[in-house]
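The complex is shown incomplete by one protein chain, all other protein chains being positioned as in the whole.
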Amino acid sequence: MSLLNVKNLRTSFYTREGQTLAVDDVSFSLNKGEVLGIVGESGSGKSVACYSLLGLVPSPPGKIEGGSAIFDGKDLLKLNEKALRAYRGNRIAMIFQDPMTSLNPFMRVGDQLIEALRCHNKTLSKKAAKEKALSALEEVGINNARERIDSYPHEFSGGMRQRVMIAMALVTEPELIIADEPTTALDVTVQKQILQLLKDLQASHDLAVIFITHDLGVVADMAKHILVMKNGRVVEEGSPADIFENCSHPYTRKLIAAIPQSAKPDEFKYDSSHEDFVEAKNVVTHFNNTRGLFRQRIVSTVKAVDDISLNIREGEIFGLVGESGSGKSTFGRSLIRLVESQAGDIRIGKHRIRELGNTSLREARRDFQMIFQDPYASLNPRMTVFDTLAEPLLLHKLAKKNEVLERVNHLMDEVGLERKHIRKYPHEFSGGQRQRIAIARALAVEPRFIVADEPVSALDVTIQAQILDLLLKLAKKHQLTMLFISHDLSVVRYLCDRVAVMQHGKIVEIEETEKLFLSPQQPYTQKLLSAIPRIHTN
Amino acid sequence: MLRFIAQRLLTAIPVLFVVILITFTLIRLAPGGPFDQERRVPQVVLETLNKRYNLDDPVHVQFFNYLGNLLKGDFGPSFKYPTRTVTEMISTGLPVTLELGFYALLFAMCIGIASGVVAALRPNSLQDYVPMSLAMAGICLPSFVLGPLLILIFGIGLNALPISGWNATPGDKILPAITLGAAYAAYVARLTRGGMLEVLSQDYIRTARAKGLSPLRILTHHALRGGLAPVVSFAGPAAAMLLSGSFVVETVFQVPGLGRFYLQAAFNRDYTMILGTTIFFATLIIIFNLLADILLVWLNPKLRENMLKS
Partner (left out) sequence: MSELIQELQQYEKGRSLWQDAFRRLRKNKLAMFGMAVLSIIVVLALLTPWIAPYSYEQQDLYLGATPPSAEHWFGTDVFGRDQLTRMLYGSRISLMVGLVATSVALLIGVLWGTIAGFFGGRVDAIMMRLVDILYALPFAIFIILLTVVFGRSMLLLFLAIGAVEWLTMARIVRGQVVSLRRQEFIEAAVAMGLTRWQIMQKHLIPNVLGPIIIYTTLTIPSVILLESFLSFLGLGIQPPQSSWGSLIKAGVETMEEYPWLLIYPGILLSLTLFSLNFLGDGLRDALDPRASQD
């Protein structure tokens, strides 16, 4: 008999715009000690489906419309709030995405673990509970747990915090753990450790796990069975091998195709005989942490960019990879002087960037542009697409007033947006469309060089693939030189001609992309590459 | 932590100095001297008076003399009632005002936090609308309207509660305390609701629910601490509000507190009294702000650690 059997689950949300079915007729089951992967993009209903089981969907606006979820002989959906509480955190525990916000910042981690234990077992003494909490923390790999148990969440690093979160789920010895994107907020190398930990714990405790993720690669070698969800429905299910080799639904195929596995397509490779277009020599950017009544005291200095030199050839897409805090974004911004650097020499085309005065810098800016990470924040919410795109044209006098409309329309065509939408506002578009608008804005001034700072990492995977292809095409067509900043190695491999790996403000290794991926020289590069979740299929 | 408190105290001193300087200068700038009477006072008498109060010294000397006396806790004599000193008047009025303020605060905190929490638990339901409408009423019915209304209803209409005096008849503190506390309770309720809603939408509340905690425990152990932060930071401005509110309440209910002395002094142009009370009030409010700051840091482990580091 299966541990959990969900049948025809339906959950809807009631909003101002009306009712939407977030989970539409979802069924699945899993046995003791099995891992089920639920894969889908944002809005697919994958999380809502699991939250519905435990009554964690906020109501209103959410409402479970029907179905059943038999857990160990009892229908969870029929239980009242009080009876359900006996399951939550006790027999079914959860792990959430962002350990920073999911742990109570005002409470010591030990107390948060002990509380989980004692609320389900009132007879357990405080002392016994603390011992159990200690051994759980030790099990998830927290060193000197006896000291750390009295720390607050902010005193741990991101990976350690997620370990605490896992310990908290584990401490009550549940039969089922629901993990909702448990590694999404983490750096790749940390993600690898956490995945390994989850795998080990699952095996040693014979746990059933529902693993919710947007990333097929993450669950591929862990799950026994995978559901692919889209718009609240299960579009495909099967073993990982089934999914990867004989998937039938077009959406699943799209998802798999969206995982960039391959090298950069030959037709987009650059001509290595070109001259250097961007030169950076010994660039240093520091940030001062100031304190005191009038911020007059410098307490510490962060060397965000610490003596970096690199050259980018004309027409090249140059990748800059690193984990969060490596200084890669700061370097990109220092290049085009969105952040002031303290030392070094920067040349872009004919401009010596660090020597330009205010006015000449503003004029020079039409030669280099930037594409930002978050398409929700990078467009002025009170300007129409037309205004957004016309602004740079008029500012740099690239079009006369009677030509502006034609030019804007042309830009819309280039980035694959319909012309009729130019009088709309950013909030009326999807994330992918907004990123297209942002790209069009950057292209409007016909720049020679573009800094793209994680331009796809806020987007769903299928959208990512489209935007990447758009960037490749535009770069070739306009012979753009590009610095592409990303934490995602597979994306970089697909897009870039050469790659630099950054760590702690310094460059660890610079190499042709394929050479770097096939034979990385530096230990850090090797560690990064080995952390990419890979799909092992026979 | 001690260092943080010391640092804050150190910044409070220049503020206080500036307050004293401004007040002192303003009083000196005032047209007409303190002894201007309807009947002209003979020149000789005026000179003796000026001599007696050291008003013939240069202004800066007067200022530093005054400052020196302040440090000794001496606010000087009252111009209007030469037999009484300002310090005396403050010390008779202060306990009354403090007691009134304390009851008002107690009333405001109990009612305000409770109704704010109740409203936040079920937003956009009857449970939210009723207390929030009352809070809106509390803000829109200023104390000088509410006080007289309460007197009309409970004192004169129902004859249920005494309407004036202090410590004279049992229950004579109820109406003044409610009148003074009402607006404050309303603000606290709105702030609590806002803070609680913010906290209740946080991820860690979802974690607490996923752990199987009861709603009551989630409220007391997880939500309240963060949710009350806006209320705590309101404590400083609230102190100022309570003080100025006490002017009205003490007038309406004839309570012999500091507020009433201050108003009398203002009407009588009793300069030393105004000077003394203003400085005293400012000190009180600066101390309240300081306490609120410290409490806010103490409640937040992250801020606490930052303070310890610096």
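Residue numbering begins at 1 within each chain, and the chains themselves are lettered A and B in the order written.
In this text, contacts are C-beta pairs under 8 Å (C-beta built on N, C-alpha and C of every residue); 3 or more make two chains touch, one makes a residue touch a chain.
Here the structure is a predicted model, which means the values were calculated and not measured.
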* Structure fact -> Across A:Q191, A:Q373 or A:S486, the one contacting the chain not displayed is A:Q373
* Asked: For the full complex, which residue in A:R163, A:K230, A:K328 or A:R365 touches the chain that was left out?
  -> A:R365
* **Sole contact to the chain not displayed, among B:V59, B:M136 or B:L303** => B:M136
* Just one of B:L134, B:L263 or B:L299 touches the chain that is missing; which is it? -> B:L263
* Which chain B residues would touch the chain omitted from the figure, given the whole complex? -> 15, 18-19, 23, 26-27, 29-31, 136-137, 139-142, 144-145, 148-149, 151-152, 156, 236-237, 240, 243-244, 247-248, 251-252, 262-263, 266-267, 269, 274, 277-278, 281-282, 285-286, 289
* List the chain A residues touching the unshown chain? -> 15, 293-296, 336, 338, 361-366, 369-370, 372-374, 377-384, 386, 391-392, 395-396, 401-402, 404-405, 419-425, 427-428, 438, 441, 445
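Simple rule for what comes next: only the chains that are shown with their structure count from here on.
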* To do: Give, as an integer number of Å, the spacing between the C-alpha centres of chain B and chain A.
  => 49
* **Contact set on chain A toward chain B in their complex** => 54, 56, 85-90, 93-94, 96, 98, 101-107, 115-116, 119-120, 152, 154-155, 165, 168, 291, 293, 299
* Asked: Mind pulling up the chain B residues that touch chain A in the complex?
  -> 11, 202-204, 206-214, 217, 221-222, 225-226, 299-302, 305, 310
